[in-house]
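What follows is a set of notes on a single structure, which appears directly below.
Only a single protein chain was left out; the remaining protein chains are all shown in position.
Entry: subunit A
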Amino acid sequence: MSAVAKRLQSELMSLMMAGDDDASAFPSEDNLFEWSATIRGSKGTVYEDLCYELSMSFNDEYPYKAPKIMFRTPCFHPNVDEHGNICLDILKEKWSAAYSVLSILQSLRSLLSDPNPDSPLNQVAANLWQDQTQYKKELLTRNAAAVVSSR
């Protein structure tokens, strides 16, 4: 088994052991390098109880290079574009080999409630962020069709 596969396997084990409801991930049946993940917005934020599905692709350079991560469910957020691309420094220049699937998912959860206003990919969302009541309204309208709501 390659070193990358070994590391992914060990991450999978720790995710299964952790059994976190707010951040989970699993590789696809036939490919250990393609994962799908689910994160849930934190309590007390506009994203509370909203669930988002993501895809994570790893290559041979993991963990020396960050995996490629995209939102699969449309996500109305200042740092996510309409294709699901994410602007997050730790997935780019601030990546570290010590980060893991779990730490990425946790960072994404905190990004949801704490957007980076300096590099908006969705200008509408960025402008609306100031008014949290309006933002929540818009968010729920946009997500109504696509988001897998949690119970």
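General observations
Throughout what follows, contacts are C-beta pairs under 8 Å (C-beta built on N, C-alpha and C of every residue); 3 or more make two chains touch, one makes a residue touch a chain; residues count from 1.
One rule holds for everything that comes next: contacts and distances are computed from a predicted model.
Of the names listed as "N-alpha-acetyltransferase 35 NatC auxiliary subunit", "RING-type E3 ubiquitin transferase", "Methyltransferase small domain-containing protein" or "ADP-ribosylation factor-like protein 1", the one that matches the UniProt record for the absent chain is "RING-type E3 ubiquitin transferase".
Listed for subunit A, the residues touching the missing chain in the whole complex are 3, 6-7, 10-11, 13-14, 16-18, 63-64, 96-100.
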